[in-house]
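One protein chain omitted, others in place.
Let's look at chain A:
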Amino acid sequence: MNNLKRLLRQESVWIPIISIVIGIVIGAIVMLIGGYDPLLAYSSLVQKIFGSVYDVGETLRQIVPLILAGLAVAIAFRGGMFNIGVEGQIVMGSLGALMVGNMIDLPPIIHGIVAIIVGALFGGIWGALVAIFKVKRGLNEVISCIMLNWIALYISHITIKAFMAEAGTSRSQMIHDSASIQIQWLSDLFNGARIHWGFFIVIFILIGYYYYMNRTKWGYELRAVGYNKHAAEYAGMNVSSIAIRTFFISGAIGGLIGTFEVLGVFKYMAIAANTSGTGFDGIAVALLGMNSALGVFLSSTLFGALYYGAQGMSFGADVPPEVIKMVISIIIFFAAAPGAIRMFIKMFKRKSKREEG
């Protein structure tokens, strides 16, 4: 009980909570101004999420990539770096998984495992490139990340068109059934929601992230570099190799997003004009979750549910789903600018003090 009280007094707990409340309230105000009924909108949002087992399953499916994207960004943040290249790592992961799934024949289960490993490796190498450019040539990671995002996208286009094009469509051929990681009986249980092994792997990765960060030597080194590079160097750590290692892990987690989407959800890869945007959502997730395993889990659950529920909002209350994007943006704004919230709290405290006296 005391522990809970202490926890609630911590800024890292109440700043996200207040941000969420402010976001939802401002969303409601905007809906009112626009002539919509915010209560109906939010209740249909909630109804959409819990409306049927299918919806619950699909909400979970929405959450899985967000958790991974959040962790990928968070691990780089903890190391004092900014991975804005998760987008490209997702594409490379998808491509790796697709190539194994489509071009190679292997027995079931093994095929899926190999495809997952290759997908993660593709993403990891794509991530490591960013850190290598940074430590060897001093290239700012934000610039290389954004460039590599586009390079990855076009590599995927070329590869698909050259080897796996599905005639008459703008997508690749399907992966072989042996490479699918969808769990049929669970999907059936959830009325066809696309449930796959990635759900369980994600739980392991979340726990692994916590242990890596807080219990292992490598996590200690990563945090030391992130907090104070000079002190890490003084302590004899190899700052360059730690940066490369961190970006490799970050990229591998990003690669898994694409891997799971290809092997467990869509079974093919589209030749899209743009990347999915999940990697950018990961930045928001990591920010709100303050780069901790639990925080990332909670914030991705919130965002995933909001995204999925937004469809119900437009259906049930005729509110454009963009409103939810705005709500999320407001939450992120306040979570990323905690100074604004501290100011509110200070004003509030002073006011109540004055009323007392």
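In this section, a contact is a pair of C-beta atoms (placed from the backbone, for glycine too) under 8 Å apart; a residue touches a chain by one contact, two chains touch by 3 or more; residues count from 1.
Following the convention adopted for this analysis, contacts and distances are computed from a predicted model.
**Student:** What protein name does the UniProt record of the undisplayed chain give, "Copper transport protein", "Heme ABC transporter ATP-binding protein", "Cytochrome bc1 complex cytochrome c subunit" or "Na+/H+ antiporter subunit B"?
**Tutor:** Going by its UniProt entry, the chain not pictured is "Heme ABC transporter ATP-binding protein".
**Student:** Touch as defined at the start, partner being the missing chain; which of A:W218, A:F266, A:F280 or A:F333 qualifies?
**Tutor:** Once the missing chain is taken into account, the touching residue is A:W218.
**Student:** Touching the hidden chain in the complete assembly: which of A:F50, A:Y154, A:Y234 or A:F315 does that?
**Tutor:** Of the listed residues, the one touching the omitted chain is A:Y234.
**Student:** Considering the entire assembly, which residues of chain A contact the chain that has been omitted?
**Tutor:** Within chain A, the residues that touch the unshown chain are 215-218, 220-221, 223-224, 227-228, 230-238.
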